[in-house]
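The next block holds one structure in the form of structure tokens; read it before the comments.
For this depiction, one protein chain was excluded, whereas all remaining protein chains were kept in their positions.
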């Protein structure tokens, strides 16, 4: 039995609140159990210097955690004067994952910035962030289509993410903080609407994992992602 | 008529949500109209070096704004590698205001950090932050009394803050962003439960203001603060 | 009796030395007793990006303290790699105060930078800085008129600043460091030539202050500012 | 045919030069074709603060690239004042991978720092770095055993890493820069001496990859790693 | 004829004002013509970590230039967030030069910090700084002897510095800014009371210089230093 009393293949309660804040072109509060991440999508009519004049757009992401999102207060990165390696690793992952979802040519010369800010953390903040950011992105692009800025839909696929791990020899889905701390292997999967992989990151904490264990994790993760994809579509009315 | 259609002496709808997040010892979401600030109070059993061994505690504050809390996205301070002068000015103001509310001797050698993070901005974020932070502080100290850490209540007074300004020759209360942008004078008042001043900051934007105008602003601000004090007590069940 | 043996409403000896250094377009050493601040005004024929092409000018200020201007040596901000919150708060205050003195449209597309560097500190460095910076600004603008760069005088009003405080129940004027350290309330007033307020910042250190105490401080501050305005005009030969 | 004219399952020529520099406790120049990384292991008789007094050691890694290791000169990170997100991501990966190789309890309260500096880059710098760093680590620990500092060998397993990718529909091993730039999927595998996974990071550049493609990549990577393990043992005389 | 109308071997008018500011243990305003540097010596009863517990003291120096000490305003280093390479080079030179003047053992476990801040620059700021800093150091140490902190005088020798250069084929002494800009060679000499060299730094700007030219520069510099040494002793009443 996992510490959360969930079944090994059971997601936490998942909620999406669209339009959580009013200024952003897309704004979704995503909850995976007690993990709550505010994802906003901001549209700007310019691209980074390396893309200028090519007619293509750009998707980028930034990630942050409120100092007291965690059990113990962590120092504020803005006050320390730099983002941690962990923060940069996560925001790079979010950016890559979302770029895979969009036809940058069809987007035109504009930038979408996904800000994923963790209001409360209980494990799985990066997978929640990716799952919610895709929805904020969808909302922002729907707005651009609605107001005639975009003729065609640049979305190529649906994107969701989930974590899987091995806890006392058993593969479990969507780990909370307590489970994550005691898991022997931690893997994050980002998958598209056809069940293909966009990102795959597995880390052995303690014992390395075997090919057989890996297969179990991939199967379980795919099962979780399919449910998340359904919930995203429900929330968007698709 | 002000742009918000409120009466000159009318506050925006004010809401306090206690326990908005679960890890912090005190956690209040404060809303002044569309301005929403998450205030958390974190207790740590240590004091800064300059206070070590004196038996006294410390109260400090940090302030931040999510990048897309505003109409236009603003750069993330953690990514830029430093806090703006505005951010530092505001967090110093919050810290001074809250220290005035607490008997640091009675607090004992511990630090309370008030994190005020703006989820959505529509003017008056610093006054909302002070008003909400006092409540988060109250909740955190109530917890320390409840669990026996503190025998006596170190709270000396109630603290709330509000902005006032002069708009087309008329003193108005609790300015939203549009009003703030067009006001000729902008003043922030922080007052205690006896109607005394803790902080007073007035800035002439455009024309300097006369002593008569100042008197009008002080009167109006005091009227607003008394209402905020009532709402704080209601929300805390005092 | 105040620790400085001055009367409660007595300013410290005030001196202005114009042309203290030779490269700057305006350069004034201002002394409020033992507080000595070198204020220089530098003219540059360009404006910050946000003002480009609008035909308006800009006034900005920077503040610094030599490491051993103080009783104890303080770390050099350039060596620490950042300006403190206090420094930023002060330089923002100086900048706002001086901008209120100038018609930026009449200034044309140029920037005046006021550098206020404290050579020796004994309380009231920010009020001395504002009072001296206005004179350096005046000298720099006089030079621009003299050499034909400016046809009209962009100065709208005279600006001076002074501190007031409450010490053992009595309102006192122009506090030195010892008085500032023991005062219960500390207020800085920046006023124009017509006795109107440009900036007003009051902080209760210890006990909050009442409306009656505030009225006393405002009266005393106004009395001090009028004297400073006279001395400024004397020094400029107006 | 791949651009490098190698067979799909063919590694580049691999060379290890032990004792490449003389001060470090372990020092290995590793070459994967034209990619050359200098890996040094430094022993320090202290641990980071969070480990003090627990009797356990620590392994950490830092990664850098000489400015002209690349085709175009890249800015020096020390001159820019910060490490890029890519650099931090890589050094965190190296650190985690090497920690998996060592029994930190048996290491005792000391720190081993693996510095991996790229002298020349042609793709696969992170996998070369991990593969070489394990050897530098081995040499440093052998020294500690030889001089009696360590009674038992804290090495738990052998570690090597390799990249695999999909290029024009075919899985290829150990991509050079040109291949990496045109590959549709890029995956890095870190594996132990028993063929188990320590780290697994796959990124779809362009098209997401299917489960069948993933299986092919894992098989090919495992095949490459077994060869690297053999070469490491040869070089160490094991 | 040099641009300054001085004879080739003529120093600028030199002035020392002791006790220029009141808080520092030593405080000297040094003027070499229009170059004015405020040198303060601060005593602190502690040493840097690498010297702890060895019974020896430390001398260090910091250098700064007010933004408008120069013809054109230069950016404030504290605002830019770092000291320039030039600043660091100069402050390291001052520190080394002054350490040569003191028996660090006799100084005991305390640190003297020499802050050299340029109020007005007209060439030769580093040589003026060294010459003035030695006097501030002397005053500070005299104070420590006078109040009984030090039994013996830790000063080992007198230190002064001067620049020499080659201008249109002629060796000239103590270059001002205009001469420095057009000189073909720039050399700074730091010498002790016995005419020996503490530091010697020569740079060919344009044409390299011959051994014969070097000999001429050394002779001229020594002649200038002897005069500076006399003036220092005069000013100190030695």
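The first chain written gets the first letter, and so on, giving A, B, C, D and E; residue counts start at 1 in each chain.
Throughout what follows, a residue touches a chain if its C-beta (ideal position, glycine included) is under 8 Å from a C-beta of that chain, and two chains touch if they have at least 3 such contacts.
Not measured: the values here are computed from a predicted model.
J.: Since one chain is left out of the picture, which of the remaining chains does it touch in the full complex?
T.: Hidden chain contacts in the full assembly come out as D, E.
J.: Please identify which residue in D:9, D:103, D:117 or D:153 touches the non-displayed chain.
T.: Answering carefully, the residue with contact to the hidden chain is D:117.
J.: Out of D:62, D:103, D:153 or D:205, point to the residue that touches the absent chain in the complete complex.
T.: D:62
J.: So which of E:85, E:148 or E:169 would be touching the chain we can't see?
T.: Residue touching the chain left out of view: E:85.
J.: Tell me where the left-out chain touches chain D, residue by residue.
T.: 21-24, 27, 34, 36, 38, 40, 42, 44, 62, 64, 66-71, 73, 76-79, 81-83, 87, 113, 115, 117, 119-121
J.: Provide the residue numbers of chain E that touch the chain removed from this figure.
T.: The list for chain E reads 82, 85-86, 88-89, 91-92, 96, 100, 157, 187, 191-192, 194-204, 207-211, 214, 218, 222.
Just so we're on the same page, only the chains that are shown with their structure count from here on.
J.: Could you check which of A-B, B-C or C-E has the same interface as A-D, with more than half of the contact pairs identical by residue number?
T.: That interface is repeated by B-C.
J.: Round to the nearest whole Å and give the separation of the Cα centres of chain C and chain E.
T.: 33
J.: Taking each chain's centre as its mean C-alpha position, how far apart are chain C and chain D in Å?
T.: Result: the chain centres lie 59 Å from each other.
J.: How many Å are there between the centre of chain B and the centre of chain C, using C-alpha atoms for each centre?
T.: Centre separation, chain B to chain C: 28 Å.
J.: If a residue has to touch 2 or more other chains to count, which residues of chain B qualify?
T.: As it turns out, chain B has residues touching two or more other chains at 81-82.
J.: Which chains touch, pair by pair?
T.: So the chains that touch one another pair up as A-B, A-D, B-C, C-E.
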